[in-house]
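A single protein chain has been omitted; all remaining protein chains appear in their positions.
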Amino acid sequence: MERIEGLAKLTGAERYVDDLAVQGALWGMTVRSPAPRGRIREIRFDPAVDWSRFTVVDHRDVPGANEVLLIEPDQPVLAADRVRHVHEPVLLLAHPSRDAVRRAVRSVQIVVDPEPAYLDFRRPPGADQVQRGDDNVIKRLKIEKGDVEAALARAARVVEGTYRTGAQEHVYLETQGMLAWEEDGVLFIKGSLQCPYYVHRAAVRALGRALDRVRIVQAPTGGGFGGKEEYPSMIALHAALLALKSGRPVKIVYDRGEDMEATTKRHPSIVRHRTGVDADGRLVAQDVEVVMDGGAYVTLSPVVLSRGIIHAAGPYRCDDVRIVGRAMFTNSPPHGAFRGFGAPQTHFANERHMDVVATAVGLDPIELRRRNLIIDGDETATGQVIADGVDRVALLDRAVELSGWAVKERDHERLARTDPWLRRGMGLACFHHGAGFTGSGEVVLASRLDVAGLPDGRVEVRSANIEMGQGTLTIFTRIAAERLGVDPSRIVIAEADTGRVPNSGPTVASRTAMVVGRLVEEACDDLRARVSRPDATGDDLRRAIVDWHAANPGAELVGRAAYEPPPGVRWDDATYRGDAYAAYGWGAYVAEVEVDLRTWGARVVDFVAVQDVGTVLHPTLARGQVQGGVAQGIGWALMEECRWKEGAMTNAQLTNYIVPTSDDLPSLRVYFEETPWPGGPLGAKGLGELPIDGPAPAVVNAIARATGAAPTEIPLTPERLMDLLDARERGRARIA
Amino acid sequence: MRVVRPRDLRTALAAMEADVAPTPLAGGTDLLVHWPVRPEAHDREYLDLQGVGELAGVRWSGDALELGAMASYWDVIVDRRAKAELPLLVRAARQVGAIQIQSRGTWAGNVANGSPAADGVPVLMAYDAVLVLASRGGRREVALDAYYTGYRTSVRRDDELIVAIRIPRRPHSLERFVKVGPRRAQAIAKVGLAVARSVSGWRVVAASVAPTVRRCPSVERLLDDGVAPRHSGDLEAALRSDVAPIDDLRSTAAYRARVLARVLFDAVGTGVPDSP
Partner (left out) sequence: MQGSGAVRGSPEIEIGFTLNGRPTTVTVDPAARLLDLLRYDLGLTGTKEGCGEGECGACTVWLDGLPADSCLVPAFQAEGRDVRTIESVDPARLRALHVSGATQCGACTPGVVMTALWILENPALLESHSIREIMAGNICRCTGYDGIIEGIEDAMSGRLP
């Protein structure tokens, strides 16, 4: 089966929000804060501009609560009296001409009386920088198992390390955009987004409208990677406010620069490890501290932190574990959801640290991991017993073997002896990723999904989960077609329109195929029961549906499903103990890297990605998910760096924020082991995020082995590698 | 925004005599970057060179290759003689953006734009290219290595156009081009280097390490004197009087200085090769 909307995309026929021509629409734009923190003293409008030709909206035009509702109501739709980060939205403008509104934005000056900004989350805030609680901590979380101090005290070796990761920009190729218009008293908002019901909830709150007077419709979405999880609510509200005030349709489409400067990025992190090992290299204690830069509003930081700390001890067995985490308020634009959601940061630290531990105890990095990987029956840091039938040691061994590790290491030693400049190395990472919302999250979401039998006998899947490139349309089609025993051409996936589809939850957290896909199966079963043909397939089912409609003219035939947690899953939010996720994907990735000592530039020359995500629902799509995630992970490891000045991103251009091109990557080799998971549709588990957890540590470990450097920070740019190797030389010179 | 769209050079040069000379526009690959969000750039007059037949193409004569002002990188990449005789031009051209830029970007535009990180300028300078500047008053020729006077400033008068770039045809015993960027393709150079050796001696040209692309006279003297560098540190010292790298968005001064010395050392080798 081929990608449902593939040909429309290949031919350019797919219509994204900026492709929609709307009669009489205005272009909207946002006037933003120039300062990271302060009081708005004045807004100056250039008298040379005829402002009567513009629709102008400020915080006083927000009819409901001035809040972009998510976890906490702290983020305003438009700043009222104070700003908390650079590029915070303050004012909105709309005009029929896009050029006119672009010029007008420059003719408004937001005058801010500055206050001391808190910009470096790694240092404690000064007294005059405190803006939340008494220490700028947004959220603290703790996982504790056993007695870590006692275990450290009796460990044969204690190895410490501190690891840092930088912000990462999503660079979805379609920038953010929204279109809003009112029609018969109903406000429609259509655009590029991952979570229609998040936008709906935020719109109802800020616009003070009844639930059924707001409809959110997803337009084809040109990539999200988490970047269109929360920020679209903001843009949707802006477009809506302009549309309501002007009485005309309003479209806001961000330029690339605005998108990079103003929207969310991956949380920067700093992770400290103190690890006790016994004489055989077995982990006896893991003491981990995770700190993340949340930015100027809470947004999703508490849950990003949560996923981060839950993954921080890695896929290893250890009886005595303590992981403490905190997310800091800073005067940076809020950091937010990005594929992996906190786990890539903690996996980078942990897997880089495992190599440091291996070196310290004199063990091969493969062997160290082999001795410590969870085997069925072992517990994770939260006390979750893993028993899913996956052989994690076999995954590791297969990755190592496919990579040609042993032979290549010998070649690399020869290269180092014979070539003056080129060095190569192999690097490894073992990791896991929990699929679906954390802990009780899925229960709280209480997702619902419908499968309708249409009068012509086709079947329509109605869910709020969206296609953004990852393959939802194709996967849902396949799941429904298999469940009902019908040809995929008989399945229709409804547009994600909150006026038509139930709330099946957000399209995030590697939950769509696994959690919502399971609801597709259940709703299919319910549909069959409603036509009293629980076993019907193919033409029989089509006839049964057509007959039902003949007998019930004008009625809707809908099979329904609602989320039920898999049996035996227990989680305690208060103690952070229990089954953090219903299921995990597992991975073992190996990178081969070449470093050119003329330039200290590193290049991945081979990459092997072995994983088990249960049944693979679609080999081409699954492979593409892994390759795309690996490419993003390699970019994050080597080149993607957000540069900041006074709380503003200074390289908000694709010329200066560097992502990999086709010429920067080798062919990425992808392999799946398929241990079916009974809780998922056809045995599938979540996949989307797992592939970004492994590449950065694998690549950095390879660079360490190639050069002898001990890197602790990404992106590991050539400049950083030069400094590291220089420092090592100086150290040697001192010893000599 | 206003555009003058001449069909011949005479008309183009007449337009350049305006009190405020229009901005010459060739392939647009520099001028149109971030165009929609730079409205101030729309409030000017431009001179579209596309229709000026005299400026097109790549012309070979007995002693020179002449690149018309509208000659693109791609024109040179597909020129077999360029690949055989002046290979650095092809190597540099292939490092400019990717095909979408190579097909539109012009050599003369690269010179005129004056970026210190230019990819085309170093190899032109290493090959002793000469610029042909024309105005209504006549033509003059300026050696490319004498063209720039500072960061994005040059000896070109407001009424002059770069109409051609002339590159002497002469054999080289050593030719190297190195671009160190943040990724392998589609990148702006952190360090650029072009080295050519001919009967005229060594030419060592560096990019992204000074306000302009520039020759490195101290290093050239060292090499012309037959001094063999033993390691990159020897060159680093000489380079200190030739270039002045800075910290910016794309790299650091320290990195640029070190890398330039190392790629230069690697390019020229430890022993100065046989005389040309």
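Assorted remarks:
To keep things simple, chains are lettered A and B as they appear, and every chain counts its residues starting from 1.
The rule we apply is simple: a residue touches a chain if its C-beta (ideal position, glycine included) is under 8 Å from a C-beta of that chain, and two chains touch if they have at least 3 such contacts.
What you see is a predicted model; the values in this text were computed from it and never measured.
Touch with the chain omitted from the figure is made, among A:24, A:208 or A:538, by A:24.
The chain not shown here is touched by just one of B:34, B:81, B:157 or B:231, and that residue is B:34.
For the chain left out of this panel, the touching residue among A:314, A:471, A:506 or A:559 is A:471. Across A:167, A:665 or A:682, the single residue that touches the chain missing here is A:665.
On the side of chain A, the interface with the absent chain consists of residues 2-3, 5-16, 18-19, 21-27, 96-100, 103, 170-175, 220-225, 251, 255-256, 468-471, 620-621, 623-624, 626-632, 653-655, 659, 661-665, 667-668, using the contact rule stated above.
One chain of the complex is left out; on chain B, the residues touching it are 1-3, 5, 25, 27-29, 32-37, 42-43, 46, 48, 50-51, 74, 94, 97-101, 103-104, 184-186.
Heads up, the rule we're going with is that only the chains that are shown with their structure count from here on.
Contacts from chain A toward chain B in the complex involve residues 98-99, 102-103, 106, 255, 257, 421, 597-601, 603, 639, 643, 650-651, 653, 655-656, 658, 660-664, 717-719, 722.
The part of chain B that touches chain A in the complex is made up of residues 33-34, 36-37, 39, 42, 98, 180, 182-188, 191, 249-252, 254-255, 258-259, 262-263, 266.
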